[in-house]
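Only one protein chain is missing; all other protein chains are in place.
As written, the chains take the letters A and B, and residue 1 is the first residue of each chain.
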Amino acid sequence: MSLVSIKSLTRVFDVSKPWLNRVIERLPKRFLTAVSDVSFEIEERSVYALVGESGSGKSTIGKMVVGLLKPSQGTVQIDGVDLMRASDAEIDRIRSDIQMIFQDPFASLNPRWRVRDIIVEPMAARGGKTEGLAEKLLEQVGLSPLDAGKFPHEFSGGQRQRICVARALASEPKLIVCDEPTSALDVSVQAQVLNLMSDLRDEFGLTYLFISHDLTVVQHMADRIGVLYLGRLVEEAAPGDLFDAPLHPYTRMLIEAAPKMDGYGREVVPPTGEIPDPINPPNGCAYHPRCPLAIRRCSAERPVLEQTGTRRVACFRAGELV
Amino acid sequence: MNTPVLQLDALSVEIPTRHGVLKPVDAVSWDIAKGEILGVVGESGAGKSMTGNAVIGLLDRPARISGGQVLLNGKRIDNLTPAEMRKVRGRQIGMVFQDPLTSLNPLLTIGDQLSETIDAHLHLGRAAARQRAIAALDEVGIPAAKDRIDSYPFEFSGGMRQRVVIALALCAEPSLVIADEPTTALDVSVQAQIIALLKRICRDRGAAVMLVTHDMGVIAETADRVAVMYAGRLAEIGPVAQVLGAPRHPYTHGLMGATPLASKGRSRLAQIPGAMPRLAALPKGCAFHPRCPKAQNRCTVDPRPTVADGAGRVACWFPMGAP
Partner (left out) sequence: MSDFPQPAAVKPAEQGRLTRLWSSDFAWAFRHSPVAICSMAVVMLLVLAAVFAPLIAPHDPFNPATLNLMNGFTAPGTPNAFTGEQFWLGTDDQGRDVFSTILYGLRISLFVGFAAVLLALVIGVTLGLIAGYVGGWPETIIMRSADVQLTFPSILVALLIFGVAKGFTPVEYRDQVAIWVLIVAIGLSDWVQFARVVRGATLVEKNKEYVQAARLIGRTGPAIMLRHILPNVLSPVLVIATISLALAIIAEATLSFLGVGAPPTQPSLGTLIRIGQGFLFSGEWWILLFPACTLLALALSVNLMGDWLRDALNPRLK
């Protein structure tokens, strides 16, 4: 049963210059396509990871799933409720089922609020009972209940991220979207937070949408991984399949380029080129300018995400070796 | 034996605050030979960036070097006047910082910035300096360098900017390059490109490199030797295969266990309990003992300085793998 169902999700930003400039300089309007026709499903109680570099649109997708951004096209369905079309009452009902954990532990907490107020706010906003809730949640994330009266600046980065997790749990959600939750943390702290998230998932039956640029973290946490490039989903598979036998050339490049802990003195052939401009994406397949397998068809036609077994790939020459 | 390019001799940095004197760097010693890449790894607050700043003389007041020496090619540089240090910086030491956006002056073209640095240190005159600048940009892989030399930093992408920063650091042909988290702000694919560039260009010129980062994977692939820092002190130093493959210090061992790559399979990551102590509240004795699985009584009173251990040094009374 899929808790989250994303279909043909697209988001376009208008980045044109102000009207006056355009009139005087005779410039056309400019649009940035951050997300282009992305579809995937997340099973209940599973961890779905979205992996990509900058400009891949993963954060934008995360924001659309939780309702912070409206999609330009496509649908986001959570627990059967279509976020775009449902009535306000319905959206209000499932609002407490969706929560988000952000990347920056320093900007995620209001510096002027006490930790207790921060943690219970999701429950307080719906008029629920908040007595003792903060202390209980603090214990669950491994902090002391005595910390409830402190201010965020008295905590380290890892501890703040745990407070964010506690806040996310306050409304008893079903889905938690994690936008690079450990990217700003040190390795040892990251391990603590990731373990915590795994434990909570088992304990509360949570579903995670885990957004990251770090392949190693994703490999450890995810049940299913979706690889994004320039706003398009290029491959989707289970971690074992993805890392053992990547089908899309971009995935292959990504795995190859990631530093390996036992790669002493490894001479990597670095990838060529850079991520193209999302305002003027290449025709056809977005990756073709850098792809060692590119043929004429790739610059003319955009490949569609196709199912092969339990995996999906968007490439005309998927699986072929160079 | 050749003189090492950089030699740190019990270097200490102090910051007087109203809570007392903090020691972000405590008696750190190592040296880097010509053409060698030393990776300095540690988590935030370990003091690795502060060490780099102390070497290059860019400590923000009130932090100051309180002990030890820094020797560049055999000559002391920690006690130079600001004017003398300015001559050393750029000419003998090149620096690559983390954020390429703020490392370059947004109001000057990259050609201007490069020519200015080359001219200031090599005294070539503007025209010759410009030729050198174009050659430098070519070397770091900026396509169509002759056309792009008059562009402004904002016209480049993050990866390209970092290449320009590397060109800037190396244009006066320094013997030491300090790179402080050069790839942390970049994407994985760009990171691979920058690391390959750094390795190649430093090997070609025989420059010594001090690579400061928290990313163990980058260290594994780039460094010849690794220094692990914890709470301002040197925990372990040695050849990269030894330190990462068979770590002697319990902290390094814990760090390697906590990295996701190391734990294949979906079980929990091995985690080190607790957190790095704040500088204002360092434990007595060994700074790591509250979190150490092998801590014993001696560790709570006596911090051990690094002692030779195989091909490296380790600061532990009971290193892993010892009888």
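Basically, a contact is a pair of C-beta atoms (placed from the backbone, for glycine too) under 8 Å apart; a residue touches a chain by one contact, two chains touch by 3 or more.
All values reported here derive from a predicted model rather than from experimental measurement.
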| item | value |
| --- | --- |
| Per the touch definition above, residue among A:Ser46, A:Gln192, A:Gln219 or A:Thr251 touching the missing chain | A:Gln192 |
| Listed residues B:Ala129, B:Ala275, B:Cys299 or B:Cys316, member touching the removed chain | B:Ala275 |
| Option touching the unshown chain, where A:Ala34, A:Leu83 or A:Leu109 are the choices | A:Leu109 |
| Contact with the hidden chain (one of A:Ser36, A:Gln159 or A:Thr207) | A:Gln159 |
| Positions on chain A contacted by the hidden chain, ascending | 63, 66-68, 92, 95-96, 98-100, 102-104, 107-113, 118, 121-122, 125-126, 139, 142-144, 146-150, 159, 167, 171, 192 |
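The definition used in the following text is that only the chains that are shown with their structure count from here on.
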| item | value |
| --- | --- |
| Centre-to-centre distance between chain B and chain A (centres being mean Cα positions), rounded to whole Å | 31 |
| List of chain A residues in touch with chain B within their complex | 53-54, 156-159, 186-192, 194-195, 198, 213-217, 219-220, 253-254, 257-268, 270-271, 274-275 |
| Complex contacts: residues of chain B adjacent to chain A | 43-44, 157-160, 187-193, 195-197, 214-218, 220-221, 240-241, 244-245, 254-256, 258-263, 266, 268-272, 275-276 |
